[in-house]
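Heads up, one of the protein chains got dropped from this complex, but the rest are sitting where they should.
Then we have chain A:
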Amino acid sequence: MSPIHFIEEETLITLLKNKDQRAFNYLYDNYSGALYGLALRIVKSKEYTDEVIQNVFVKIWNNANSYNADKGKLYTWIINITRNTAIDYMRSKGVQNELKNQSLPNFVDVDNKEKHNFTILESVDHIGFKNVLNELKSEWKQLIEMAYFEGYTQQEIAVKLDIPLGTVKTRTRNALIELKEILKEYK
């Protein structure tokens, strides 16, 4: 099996559905970095991230038949799988561990737990991973972090930030439009 450097999306999907190793190699070589970066920002520990990415590839492998090209590209599909797997992971195992490691007073103090979360995220930034969101206005950055990496619903965000639901929606839209501009510099 010779390595392939470029496959048409349709061919890739067929190979994937047939569980062909070339599909795995292609997906892994091209997308594992992006998926790893995404999962790392959600679960915030490399150890957890390894496990999440394993689960992600198992899901891609087993559920290739349920991929529907009408709903988006394959890349979007695997990004969504990664995000959901990582958020679920945090909700079950990750969050529980985090709570266990905390002293009792922190355990009951919700605000403190939040600060704790943010410090870890900050430190991920400090080890040298670029955070594109740093280039956004802080209110937009916060919104994307809560919505995309922390898995809050828009309703929950509205309550937490004490702003109307409509504002959450328009602000999210504006944040994404600005993000699009910023991302042009990364291409």
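The definition used in the following text is that a residue touches a chain if its C-beta (ideal position, glycine included) is under 8 Å from a C-beta of that chain, and two chains touch if they have at least 3 such contacts; residues count from 1.
As a working rule, contacts and distances are computed from a predicted model.
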From "Anti-sigma K factor RskA C-terminal domain-containing protein", "ABC transporter permease", "Cell division ATP-binding protein FtsE" or "Lactate utilization protein", the hidden chain's UniProt protein name: "Anti-sigma K factor RskA C-terminal domain-containing protein"
Option from A:Ile7, A:Leu161 or A:Leu179 whose C-beta touches the chain left out: A:Leu179
Omitted-chain contact residue, chosen from A:Ile13, A:Val43 or A:Ala147: A:Ala147
Residue ranges of chain A at the interface with the undisplayed chain: 18-19, 21, 24, 28, 32-38, 40-41, 46, 49-50, 53-54, 57-58, 61-63, 72-73, 75-76, 79-80, 83-84, 129-132, 147-148, 153-154, 168-170, 172-173, 176, 179-180, 183, 186-187
